[in-house]
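With one protein chain held back, the other chains of the complex are shown just where they sit.
For chain A:
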Amino acid sequence: MSAVITEQSQSDTTPVPEGATGIREGAFGHATGLSCRECGHGVELGPFYACPECFGPLEIAYDFPAITREEIEAGPANIWRYKALLPVPTDIEQSPNMEPGFTRLLKAHNLGRELGIDNLWVKDDSTNPTNSFKDRVVACALSAATEFGSKVFACPSTGNLANAVAAAGARAGIKTVVFIPSNLETPKQVNSAVFTESLVAVNGNYDDVNKLASEIAGEEEGWAFVNVNVRPYYAEGSKTLGYEIAEQLGWRLPDQVVIPVASGSQLTKVHKAFQELVKLGLVEDKPYKVFGAQAGGCSPVSAAYKAGVDAIRPVKPDTIAKSLAIGNPADGIYVLDICRETGGAVEDITDDEVREGIVLLARTEGIFTETAGGTTVGVLKKLVETGQLDTTLETVVINTGHGLKTLDAVSGIVGPTATIEPSYAAFVAAGIA
């Protein structure tokens, strides 16, 4: 049995651009080619990301083999347990990589009680090797870069991706160059700089950095920009979040899932993962709602959702949630489609509510999240308060990164509650007991 999960025949294949030759057999597992998400135009596997017909994003098309839950469960405790569903070779575990994934899914009793949600879970991706979900996507991008024989492993980044690329490149022994906005939080800069000799701070916002990376990718031979020219492979790594949530729930899809939205890629891939699991017969088909979370200072997708329009109007980001500060999110339209089709929503909150979300998760569940997670938890709270989320249904909220990376966000609202002399009398006088 095979399950072909692509809506487009690969017969309409364009000539292979230079550089796509020489790919070894099985380099991309069960991937059969690239397919334009917009027009369905097919392109052979290679370091390509934009449709030559319409500029639409290219996605991986597969011919999946039959696969069982038991086969997956027998795999390693990282994303490679799902390697048959990713564009990676069957011997991927043999290559030096960060072995990310299979992070904990925690029952959030206290947060659920606080918000009035009966059955709430936190998928905690802050425990990945460089403390964000980006280790997942970078592992898939590294595999692709290796198979293409790339000499430089690079990215434009809002921070977490830079950390993940720099670390994975160090482990794999490939030169890394990472580009960040120059106003990025210091911890994210240090967390990259420690792994790479080439951290480039660009005077501009993320969208400016992204533009520069796209130009470099078009000019420099042998550069694999993980989220530009190997993006189709990279983005597939986010599917593993969806696979893990379903497996850790006992091979079951949740009723509702709340996901932060920057580019929109992660949300679309979690949805794709759920759909693939259904098509492969690994979970029962059932309705589920997908919710997107943005910060008010960069909420082009939420704005389009609320306005009831399909077009995303780019914005200039102005938010403390820098890891979500993508003003021109290329996958935003797909986020709108998914949230509307599944009966979910896209919501946004203020920066103060982001900070409150960070503290709320920390004080209820002992999880210190960064601003993206604060956004997601804050939006979860708002969805409950506005009646958009059904509090009787099983709900999963995704925490994508660690709070130690964005200490400045909350350093002004948490700190010592008392400063006392080292005496018992002073302790009593402070009223702490």
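As a working rule, a residue touches a chain if its C-beta (ideal position, glycine included) is under 8 Å from a C-beta of that chain, and two chains touch if they have at least 3 such contacts; residues count from 1.
Methods note: contacts and distances are computed from a predicted model.
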From "Cytochrome c-type biogenesis protein CcmE", "Molybdopterin converting factor, small subunit", "sn-glycerol-3-phosphate transport system permease protein UgpA" or "Penicillin-binding protein 2", the hidden chain's UniProt protein name: "Molybdopterin converting factor, small subunit"
Selected from A:30, A:81 or A:134 as touching the chain missing from the view: A:134
Listed residues A:42, A:57 or A:403, member touching the removed chain: A:57
Full-complex contact with the absent chain, from A:98, A:144, A:228 or A:410: A:228
Contact with the hidden chain (one of A:163, A:191, A:210 or A:406): A:210
Which residue of A:127, A:275, A:328 or A:388 touches the chain not shown here: A:328
Residues belonging to chain A that touch the chain removed from view: 17, 38, 48-57, 134, 137, 156-158, 160-161, 204, 206-208, 210-211, 214-215, 218-219, 227-228, 231, 235, 262-266, 311, 313-314, 316, 326, 328-331, 333
